[in-house]
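Heads up, this is only part of the complex; the chains shown haven't been moved.
Order as written gives the chain letters A and B; numbering starts at 1 within each chain.
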Amino acid sequence: MTYSLGETIRKIWELSGFTALTWQELVMLLVSFVLIYLAIVKKFEPLLLLPIAFGMLLANLPMTDLLAPPSDGQAGGLLYYLYQGIELGIYPPLIFLGIGAMTDFGPLIARPSSLFLGAAAQFGIYIAFMAAIALGFTPEEAASIGIIGGADGPTAIWLTSKLANELLPAIAIAAYSYMALIPMIQPPLMRLLTTQKEREVKMEQLREVSKLEKIVFPIIVTVLCTFLLPSVAPLIGMLMLGNLLRESGVVDRLSKTAQNELINIVTIFLGITVGSKAVGEKFLQPKTLMIIGLGLTAFAFSTIGGLLLGKLMYWISGGKINPLIGSAGVSAVPMAARVSQVEGQKANPGNYLLMHAMGPNVAGVIGSAVAAGIFYALFGK
Amino acid sequence: MTFFDSLIILVFGLGLVFVVLIALCGVISLESKLLEAFKPKKPAEKKPVEEAEEVPEATCGELKLIGVEEKTAAMIMAIVSDESGIPLSELQFKSIKALD
């Protein structure tokens, strides 16, 4: 084998990215910079948006083979392997394990009617689904787009990776971006749909929940939800296992690892590989813009759904329920609950809605997992 | 899929979400009541602070200091704040007591 200088230089040049960069990749690099900016400076859900944006950056630098599958006994690219955790549906349930271990379902147990709000705030999922169908998306795609309205990242990633893999990056980015934008999206709708009098309502203090109730809760939820809807088992099952580890009080070391190192490792891998699917040619399509629009629709109608049922409960309870806690039913824990708190205090400085909003807030996580399970049962496989 | 089909999915899907979550609400309420009913009478759980009578108490806002000077307490709070990463303003100490 002999090497000539010219040939070597040519080889390197051909292997460099300059000859290969497409305009789509260039645009995607700019998009990734914008996302990095939003993650770091605007603090838009940075734990996921930052890895997603970096994955997008890496995937759109030409000729890296990071996503190449193995072939001819040659190993595949790094991101190909890390992506298997999404492909095989492993990462989102592990994220849910950690979230379960971090979540206190006490406020929900103390006022189980919060679950109604957690159901109503899935309204936007179905509105966006209908709109997507009307725009010509397939049912599988429409379901994945609709689930953005669940305001729950891992659920959206889980469903989309099963039903409409090629939309994964657009949907994940939309979901996390809008979750970060909750403090901008929700307040106008909240003020529009509620009266000053409604917003001023101070709610009764929640009763204390016993340790036993907290331990029994994840078991009941697992059994009931999985019975009614077996397809939610990976999400609800892991969420509730995490919560049981937490509430049992006897396996602290497992609970701590689930809510720290394990979820952190998975978050890095999940983020970077979701982002790496946003390759220019596939991402830069009218579909992506539609998804962004439909995602906003979904968030708005989920908020509206929660608020309207909140108003109904205000009316039924004779004014004891502040309808502002309804919008927290979209999930986006704990941001949506904080928005309820802030709006409540604007109406009445002595109003502390945070704990009351946490009930619908965590109910919303269950609600969107259930909605995802329904879609999977209908359109999966 | 037609518009009408998708409307059916909306009605049916959202309905099913409600069914599941209402069922959950019912079962949890039931469970809470059951647990309440079978719960043994609560013994007074809070143990009185032992041998605290002879200890001089200093008050520091809402914080009880028992046998500890304010400066020392502040140091402890600063250390805890620093190590736990929780800003001092968000930490809630109920009391700091010297162990004798």
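Following the convention adopted for this analysis, a contact is a pair of C-beta atoms (placed from the backbone, for glycine too) under 8 Å apart; a residue touches a chain by one contact, two chains touch by 3 or more.
Quick caveat: nothing in here was measured; it's all calculated off a predicted structure.
The full set of protein chains in this structure file adds up to A x3, B x3.
Convention: only the chains that are shown with their structure count from here on.
Rounded to whole angstrom units, the spacing between the C-alpha centres of chain A and chain B is 26. For chain B in complex with chain A, the residues that touch the partner chain are 1, 3, 5-7, 9-10, 13-14, 16-29, 31-32, 35, 39. Note for the complex: chain A touches chain B at residues 108-109, 112-113, 115-116, 118-120, 122-123, 125-127, 129-130, 133-134, 139, 142, 210, 212-213, 216-217, 220-221, 224-225, 228-229, 363, 366-367, 370-371, 374-375, 378.
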